[in-house]
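Let me begin by handing over the structure; questions about it come next.
Partial view: only certain chains, each at its native spot in the assembly.
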Amino acid sequence: MTTEPPERVGVWLIGARGSVATTTVAGRAALAAGLHPPTGLVTAGPAFAGAGLPPLEQLVFGGHDTHPTPLPKRAEQLAEAGVLPHGLPLAVADDLARADAEIRPGGPQPDDPRTDEELVSAFAADITAFAAHNGLARTVVVHLASTEPVPAADDPRAPASALYAAAAIEAGCAYVNFTPATGMHAPGLAERAARAGLPHAGRDGKTGQTLLRAALAPMFAQRELAVRAWSGTNLLGGGDGATLADPRAAAAKNAGKARALADNLGDEPEGETHIDHVPALGDWKTAWDHVAFDGFLGTRMVLQTTWQGCDSALAAPLVLDLARLLARAHALGLSGPVPGLGFFFKDPDTPPPGLAEQHRELLALADRLAGRS
Amino acid sequence: MTTEPPERVGVWLIGARGSVATTTVAGRAALAAGLHPPTGLVTAGPAFAGAGLPPLEQLVFGGHDTHPTPLPKRAEQLAEAGVLPHGLPLAVADDLARADAEIRPGGPQPDDPRTDEELVSAFAADITAFAAHNGLARTVVVHLASTEPVPAADDPRAPASALYAAAAIEAGCAYVNFTPATGMHAPGLAERAARAGLPHAGRDGKTGQTLLRAALAPMFAQRELAVRAWSGTNLLGGGDGATLADPRAAAAKNAGKARALADNLGDEPEGETHIDHVPALGDWKTAWDHVAFDGFLGTRMVLQTTWQGCDSALAAPLVLDLARLLARAHALGLSGPVPGLGFFFKDPDTPPPGLAEQHRELLALADRLAGRS
C-alpha cells in the first residue's frame, strides 16, 4: 500500500471521435463524478479491489482521429440517438472538451505522401508529446478504429492498424486491439513488443453475439449434446454497420466469431453468420442465433436467442477495464500477450474458449496484479 | 483394474411406466446395442473413462408404478408421438418386456388401508426381492414420479415421495430424486441415510429453462451487468404438463427455478415464471425467457431465449448418468449428499450455482470416483 498520490495514466484512443471512444470518455467522466453506478465495468467488481488498477479519475484521454466533429458535439449526437443519457453531454462538457483538445489527426489519408516509417514516427511523436505534456506515468494505446478490411495478400503497404501498433511500441506504450484489425498481428510486431517489455492484448471486443455464444456453447459440450448447426444474423446501423457492409471487413469480424464456436464445441458446426447494415437501427444491434442440436437418441431440438444491445454501451466499459488492466500490467513489468484477458475478446491470444473459464483466468490475473499469487 | 466380470447394478424407478422411465429403459437398450451414439449422456464423455462407473449393459431395471400400460406399449406410444425413434420399440422389445416384468404396483392408492410404515416396508421388500432375484451387487432408487404438490403444512401423512425415499434407505439403496418432490428432504430421512452409509442426490433434474439460466445468469454477473427482470413462460403437454397445471405442483417446480436465478445473480430479479399445460405439444416443451438488463450508464438492453426440447429425451440420459454415478459412489462408501452433482439439478444439495462451476465440480467427482484425487 502506498501513500504517494496515484499516478496519472494516459489512454490514447485510435478512433478517438467514434461512438465507442466518445462513450468511453463521457462514461468515465460520469462515473468519476458519481452520476452513474459503474454498471458494466468489470473491474469495478470486488475481485479487483486491491489489484492496484489506476483509479478512473487518474485516466487522461487523447487519441488519433481523422474526423473533424469535436467530442462535445459527438456526445450530443449520441444523446440524441439514445446512446448516452440526455443531459450527460452537458454535465461532462469539460471532460469532453479536454479530451478533444488532445486528439491529433492520425492517418494515413488516401494521398498521404509519407512512408510507413514516417507515419509510425509521427504517430509515436504525438503519443509521446501527449504523455510529456500531461505528466503521465504511462499510456495505454487502444485501437478502436472502424473495422479494417482483411488485408489483400499482395498489398505492399502495411494496414493502418499495424502502423498504430508499431507507433505504440515506438512510444513505449501498452497496447489493446479492440477491433478485428491486424494490429499487433502484423509480421514481427509482437516480437518487438516483447523485446521492448511491453504488454498487449487483443483482439476484437466480445460484446454481443460472441459473448453469448461463449456462455452457451460450453453448455452443449458439457451435456454431450451434439450441435449440428449454429446460424446467426446480426443487424446493426451506425458507423460499424456501414463498415461491415464491406464483405472484406465482415470477413475479418466473422473469423473471430467462427473461432469462438469451433473452440468451444470441438468442431465447427454447420451454419452461417450474417452481418447486415441496417441504418434505421442506429447504434443498436440485434443478434439472432439459431442452434439446432441433437439430444438423446438423435431427438432434434432447437435453441434460439435474440440479443438487443447498444454497441457503444457494451464496448465502452470494457475499454476502461482493459486500459486499467494493461496499465497495471505495464507497471508490474509484464510483457507480451497478457494472459487472462480472453474474457474480453472474440479472438483472444490465449485459451480457454469458454466464458466461465475465461472469467476464472481473469480472476487469477487480478490476484497476480494484486500480488496475491 | 480388475479382471473380475463387472457387477450387475439395479436401477429401481419410481414412476417406472412414465415417459422418462420408458425413454430411459429403451434408450439404455439402444445404446448398449450400438443402435445410437450416446448423445446427451454426460458420463459417456472422456472425463468419466476410468471412473469405475457400471457399464450400461450391466444395468438392470425395475420399479414401482400404479399405471397398468406395459412398457412395450408405452414405448410405441412415445414413438408415435415422435419422442422415440420409429422402429426402436420393436428393436428393444425384449429389454422393455424384461424391465416391465420387474415393475410392482407401488402406491399408496387413495383408499390404501396400510400405514406409512407398512407401505415403506412393502416398497422396500419389492426392491430387496428385485435385487436378490437378479443377483445385483447394489441398486439405485430413482424418483421419477409426477410432480408432487407442495405438502400442506398440516397434513399428518408423509408425501408418497418420502415413503419411497424411506424404502430406499430400508432396502440399503442409493437414492436420486429427479423431481421437485419432498423425497429425502422429509424430516429425519437425510440423517438416516447418512447413518446407513447411503449416498443420495437431488433434486429436480435440470433439463431445460433452468439449465439455460444456469449457463446464462453467470454471464451477467461476471460482466457486472444489472439484471432488472427475468421473466419466463414454459409451455408443455404430456403428463408433467397436466400435473403442473395444479398450482401447488407448479409452486414446487418454480421454487427451484427461482433459486437458480437468485443464487447466480446475488439478488432475485423482477419477473414471473409461468408453466402452462398445452396438451397439443405432447412431450415437447417450449421455454421463452425475457431478460431486461442495464448496461453502461443505465442503457436498457434485452436478451430473449426460446428453448424447444423433448422433455423425456432431455431427462433420460441424466437418469442413466445419475444411476451410474450413485452406484459407483455407493460402492466406494460415500454417504450422504454426493458433492459435485449440482450440474444435474435445479435445486441441488450443494453450491456453486453456475453451470460451468458445477461442471468443474462434476469433473472433480469423476477424479475422485476414479481414485485420481
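The first chain written gets the first letter, and so on, giving A and B; residue counts start at 1 in each chain.
Here is the rule we go by: a residue touches a chain if its C-beta (ideal position, glycine included) is under 8 Å from a C-beta of that chain, and two chains touch if they have at least 3 such contacts.
Being a predicted model, the structure only gives us computed values, none of them experimental.
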Complete-assembly copy number [criterion: all chains share one sequence; 2 shown]: 4
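We take it that only the chains that are shown with their structure count from here on.
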Centroid spacing, where centroids are CA-atom means, of chain A and chain B in whole angstrom: 43
Contact footprint of chain A on chain B as seen in their complex: 23, 26-27, 30, 36-42, 44-45, 83-85, 88, 211-212, 215-216, 218-219, 222-226, 294-299, 301-310, 313-314, 316-317, 343, 354-357, 359
